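As you look at this complex, bear in mind that one protein chain is not there, while each of the others sits in place.
By written order: A, B and C. Residues from 1 in each chain.
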Amino acid sequence: MDTPVINVAVFGAAGRMGRQVCDAVQRADGMRVVARIDVDDDPKAALAAGASVAVDFTNPDVVLANLEFCVGNGIHAVVGTSGFTPDRVARVQGWLAEHPSTGVLVAPNFSLGAVLMMKFAAQAAPLFESVEIIELHHPDKADAPSGTAQRTAELVAEARARAGSAAFPDATAHDADHHRGGTVQGVPVHSVRLCGLVAHQEVLLGAPGETLTIRHDSLDRVSFMPGVVLGVRRVAQHPGLTVGLEHYLDEHE
Amino acid sequence: MDTPVINVAVFGAAGRMGRQVCDAVQRADGMRVVARIDVDDDPKAALAAGASVAVDFTNPDVVLANLEFCVGNGIHAVVGTSGFTPDRVARVQGWLAEHPSTGVLVAPNFSLGAVLMMKFAAQAAPLFESVEIIELHHPDKADAPSGTAQRTAELVAEARARAGSAAFPDATAHDADHHRGGTVQGVPVHSVRLCGLVAHQEVLLGAPGETLTIRHDSLDRVSFMPGVVLGVRRVAQHPGLTVGLEHYLDEHE
Amino acid sequence: MDTPVINVAVFGAAGRMGRQVCDAVQRADGMRVVARIDVDDDPKAALAAGASVAVDFTNPDVVLANLEFCVGNGIHAVVGTSGFTPDRVARVQGWLAEHPSTGVLVAPNFSLGAVLMMKFAAQAAPLFESVEIIELHHPDKADAPSGTAQRTAELVAEARARAGSAAFPDATAHDADHHRGGTVQGVPVHSVRLCGLVAHQEVLLGAPGETLTIRHDSLDRVSFMPGVVLGVRRVAQHPGLTVGLEHYLDEHE
Partner (left out) sequence: MDTPVINVAVFGAAGRMGRQVCDAVQRADGMRVVARIDVDDDPKAALAAGASVAVDFTNPDVVLANLEFCVGNGIHAVVGTSGFTPDRVARVQGWLAEHPSTGVLVAPNFSLGAVLMMKFAAQAAPLFESVEIIELHHPDKADAPSGTAQRTAELVAEARARAGSAAFPDATAHDADHHRGGTVQGVPVHSVRLCGLVAHQEVLLGAPGETLTIRHDSLDRVSFMPGVVLGVRRVAQHPGLTVGLEHYLDEHE
């Protein structure tokens, strides 16, 4: 049986990620790039070229306009741009409510390694007494914690809440200078910024007498491409908004 | 509704593991120790005391006789003793064939952390191009590799075979002194023996641009107790032979 | 040539550390325990027993009185008790000024591994652009950061100041919840508290294209004993106050 080829528009096609996305989509079976849209180009080019799926690696300033256009025209979207606050998520959901058959995937991380780390962390979290997250990045990063660490902590907190897990033990009485770091929904997240690093994260889980550590090291954006291609391939079967590539992974495991 | 209390016989009750098992069973809800059987005691004491489940942390020389007695008398068994070669497994299966409602759990590792490490490694293995295992133990250990590493490698190999994964890339052309170590079903396993260590294992998974590492550190046998208690609680619902605690974990996740 | 045996008084002899110190001193060549002094005992017993060196693993409430007594009577002291603020250090130095031939060693950590970690971190610090410290302990610990992490950060900061090193690069612009943690003399120190851990520390050093990580894992207080014995053996040759076992290490390397 012939599967029709998926026509893909790439927003931010001239950026570092965009160029790799174009290459990866061209090389993947069953899909092709029909529009490369950059900062000064008109988003309508995606429609004119017959794209059924758009990939967006742009920036927080323009991604919402791109998404409004795509959803309004029934183009599914795979989005790697950061900055999706609850407000922004709500706006996207509003647009999708009027186009219920269109799918949007917003993923803080397209690396399969990172997605598995998050999934495993959530599965293991209720079986351990303690969970902490350390994320380590190059010192040019503006945000602490990273989006992946934020998301991991949320998944851990949700899994523990569902299981009725107790609060983490912590006898800290003196910590005047915040060495214990910050928390995300109660889960401690430590942010390290070090020259020579790229993007790394450790999830530490502890119980009496043992610890389980899940670590992801991302050295090159090329690691995102299998996840982007997977997103393009499956976004049409997931109408509405999906946050996190992990929801696309379940089907083939 | 009242669940009847599970009566437990502990073989090897005076050993280091056996004493901890007795404590853990006594402390757990819904079970109690009714027989503590040591090296010179008669296994029949288990029967006389009305045990429905036996826990065996003895040694390879006596475990088979204990198991033959238990299976022959319809006592379910949870076994942490090592040395279960295919021959020995076949003998246990032979006894169970005649007592099909009796359950035997043989687990190379009762730590939930170790079991999750194995399960996650098997799930992730088909999504990466390379997998290697490093196990690290105190220098008094007689066997290389460890039972847990052996089992992890088997699970990784089986998962990759099912998924039709390619062979691992490896351009090694010069390795006169076996620095690449040994393999278990094609999966490289490296054994480190270091003063100051207890029992540790890392599973390294690699794809272009990223690696995922799952590490388990076991510092104290107390980490085995939640797994032993789980085994005692569930063995009666798993007639026949089960190898590996992971098969008992699936039901509550 | 005969070296006279060193007579040792152990303050806190009934505590967990004290008992191990007694054992280690008794087993070491050229020294013996002559007084075991506990919470209700009179410190004068050290003098009466002819001790030339005292070892103190007590608590911040009594250690100063013990030290004043020892220094006042010319007994050298090896101190593992915590809580030596600059104020307290100044008081000890005041007593020593009147007894200039007496030696006092105050060490936040007697493990040779920890001491080497600190020494190596200080040596390497000026050759890298970034340095951060992660210390990881069991969740019963009251202080963050640990004394060892505090001391490591100070040594790193001093080495960089001497070398005229630049400030660490860090573009963090958004960190509302202190995920970047606290600093000690400008060096970031992150404190993790996790069930299943004992006492661990990592020093991460980064330069373009590479990182160097020095990690110490301490699983058992037995690791302190070689350092305590070394301190007892050498304290008499180091009159005045010495803070940190590293100053005793240089001579034999």
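One rule holds in what follows: a residue touches a chain if its C-beta (ideal position, glycine included) is under 8 Å from a C-beta of that chain, and two chains touch if they have at least 3 such contacts.
Not measured: the values here are computed from a predicted model.
Among the residues B:N73, B:S165 or B:S191, only B:S191 touches the chain that is left out of the figure. Of the candidate positions C:H76, C:R221 or C:R234, contact with the unshown chain belongs to C:R221. Residue-wise, the contact with the chain that is not shown comes from A:L219, picked out of A:A14, A:A45, A:L219 or A:A236.
Although one chain is not displayed, its contacts with chain B can still be listed: residues 128-130, 132, 134, 136, 139-145, 168-184, 188-197, 204-211.
Chain C meets the missing chain through residues 111-114, 116-117, 120, 123-124, 127-128, 205, 207-224, 226, 253. What chain A contributes to its contact with the hidden chain is residues 196, 198, 217, 219, 223.
FYI, only the chains that are shown with their structure count from here on.
Homomeric contact chain A/chain C is classed as same-residue, with over half of its interface positions used by both copies.
Rotation angle relating chain B to chain C: 180°, from a CA superposition, given to the nearest 5.
With each centre defined as the average position of its C-alpha atoms, the distance from chain A to chain B rounds to 36 Å. Chain B and chain C have Cα centroids separated by 41 Å.
The multi-chain contact residues of chain C, meaning those touching 2 or more other chains, are 196.
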